[in-house]
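Dropping the structure in here first, questions after.
One protein chain is absent from this view; the other protein chains keep their places.
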Amino acid sequence: MNENHEASLQVDQNGKLKHLITLEGLSRPVIESLLERAERYGQEPLSIRFDPSQSVALLFCEASTRTRMSFSLAAWRLGYPVVNLEPDRSSLAKSETLEDTVSTLEAMGVRYLVLRHSQPGIFKTLIDSPGRTIHCISAGEAHRSHPTQGLLDLLTIRQHFPDLARLSVAIVGDLAHSRVARSTFTALRTFGVSDIRLSAPPELAPHPGDFQGAPNHTLDEALLDVQVVIALRVQTERLTDTPTINPSHYYSQYGLTSERLRRCHPDVRIMHPGPIHPGMELAPELINSRRSLIREQVRNGLPIRMAVYEMLTS
Amino acid sequence: MNENHEASLQVDQNGKLKHLITLEGLSRPVIESLLERAERYGQEPLSIRFDPSQSVALLFCEASTRTRMSFSLAAWRLGYPVVNLEPDRSSLAKSETLEDTVSTLEAMGVRYLVLRHSQPGIFKTLIDSPGRTIHCISAGEAHRSHPTQGLLDLLTIRQHFPDLARLSVAIVGDLAHSRVARSTFTALRTFGVSDIRLSAPPELAPHPGDFQGAPNHTLDEALLDVQVVIALRVQTERLTDTPTINPSHYYSQYGLTSERLRRCHPDVRIMHPGPIHPGMELAPELINSRRSLIREQVRNGLPIRMAVYEMLTS
Partner (left out) sequence: MNENHEASLQVDQNGKLKHLITLEGLSRPVIESLLERAERYGQEPLSIRFDPSQSVALLFCEASTRTRMSFSLAAWRLGYPVVNLEPDRSSLAKSETLEDTVSTLEAMGVRYLVLRHSQPGIFKTLIDSPGRTIHCISAGEAHRSHPTQGLLDLLTIRQHFPDLARLSVAIVGDLAHSRVARSTFTALRTFGVSDIRLSAPPELAPHPGDFQGAPNHTLDEALLDVQVVIALRVQTERLTDTPTINPSHYYSQYGLTSERLRRCHPDVRIMHPGPIHPGMELAPELINSRRSLIREQVRNGLPIRMAVYEMLTS
């Protein structure tokens, strides 16, 4: 996935995490420590003081509701003020000035920049600058990575299936465009999940070289006896290079239905990063069923993001 | 007004108010208690601590400046962080996904959703869900209701005319589309104001069945000896079903002028929910005159909204 460069840039010379751009190259103990912090935040009542020295700037150059809310709320939970930069009301969306924007925010004492951007590699230029003091956090980079989603997926799965080495997971759908799939795959691999099965329609199949070591399966093969099925959002906004996907045809071929879940392990759980296209990726009645971990994914997003903020500066 | 369903859904099985969607069905003691809290907030200096556990999400699917500001500032006054959802930057405006958005915010630990929406009945589907923990507050629902405006109008009137049973009030203007008129009417009725006179141009007359028990009057009849005149904003944005209203013609027929106020009680006070179309609903010189309670309405909006936040969780 050619993220080795970001992977080495996001840590300092002592191995300390300074930015969170990708889960590639992050060691298991580092992630373990993040998950432990997150679980603590999820359980204990916080006694938080307002702390304006730790301000957070959010810049979402692609649409987002839930991720933006989650990063905002996580910051406020820690007492950190949040300022929103509006890409369409300024010239910020242009990649050539983004570096200047980051330096400007840094000079203003902003402590964290949370950035979502459609351009692969955008973070590399931002963090590869001597004396950079702002902490950059990816809230989604093109089709490449979405590290906090990978972490919250891992946390959600581990809370239900602590014995990760014996776990079987299927990731189903738009593997060509899904940054979620890439980050969740990396997180699961780092934690020793060996049986990860991918299944995508031919036109949404992963690019060669992605998801190393994970074979592509028919949907029937992928679902057989798995304990976790992750249905991916069809990234309709990225389908410019693909013929239009017909929702009902997609549903008939790749939609998760109660019928299809019978092939899975009796204790199977389903996940989806949201927002869902109901009746396309998932049967509507499954969304809030006892099989669903979807709300828990959203819930875990908050403590995961709190833990990320805290870890980068501690 | 067919809001009985919302009225029963906004309280829990013990009669405790959990949401504020409509003033229909709210008992006088409940409203009394809200007004008392609001008056306390208006008088005492607050010693407030930052409290990020009580976050507020604002979602305004119709334009608003003053109501949005008032809800924001009221939340901050209580120490609650505010996050803004942008309807046009996400798919949130679509009613089919709004329920999902609410559940998502709930999973993120958001404590209050303040929603303005043009679709009648939208709140019913949102609050009629088992296990709902977020508190929904209407900041305006179609033409139907605007409960915090009704409460602040009631508070403003009562501060000037404590003897509500003997009060005469005229509500003048766009009764067909005014959610303010409906909520203020309900609040005044609950507090025993029996002489409420309505007067609307024929094309903006209230629908049959609305404003039960209040007859429609000519403007001259409506103003005769009243102590309070509420001029309504002509909801130009809702006039799609009506021929265009000519501002100067409207003013000549229904505008409040110093001349027309001579028919009223010598101590008459005028009110307007804002924003005003000056020279249409009201003579410009009246806006800041000694007759005007318009600034007091705005001022009372803040403690009323603080009291609503506090009451829903206490």
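Here the chain labels run A and B in written order, and each chain numbers its own residues starting at 1.
In the analysis below, contacts are C-beta pairs under 8 Å (C-beta built on N, C-alpha and C of every residue); 3 or more make two chains touch, one makes a residue touch a chain.
Not measured: the values here are computed from a predicted model.
Undergrad: With respect to the chain omitted from the figure, which of A:Leu105, A:Ala187, A:Ala214 or A:Leu293 is a touching residue?
TA: A:Leu105
Undergrad: Based on the whole complex, identify which of A:Ser53, A:Gln212 or A:Thr244 touches the chain you can't see.
TA: Only one listed residue reaches the unshown chain, and that is A:Ser53.
Undergrad: Give me the chain A residues in contact with the hidden chain, please.
TA: So the residues of chain A touching the unseen chain are 50, 52-53, 55, 57, 81, 83, 85, 89-92, 97, 100-101, 103-105, 107-110.
Undergrad: Would you write out the residues of chain B that touch the absent chain, in ascending order?
TA: 45-46, 48-50, 63-66, 69-70, 72-73, 76-79, 82, 274-276, 295-296, 298-299, 301-302
Methods note: only the chains that are shown with their structure count from here on.
Undergrad: Could you work out the angle of the rotation that brings the CA atoms of chain A onto the matching CA atoms of chain B, rounded to the nearest 5 degrees?
TA: Answer in degrees: 120, to the nearest 5.
Undergrad: Report the inter-chain centroid distance for chain A and chain B in whole angstrom, where each centroid is the mean of the CA atoms.
TA: 41
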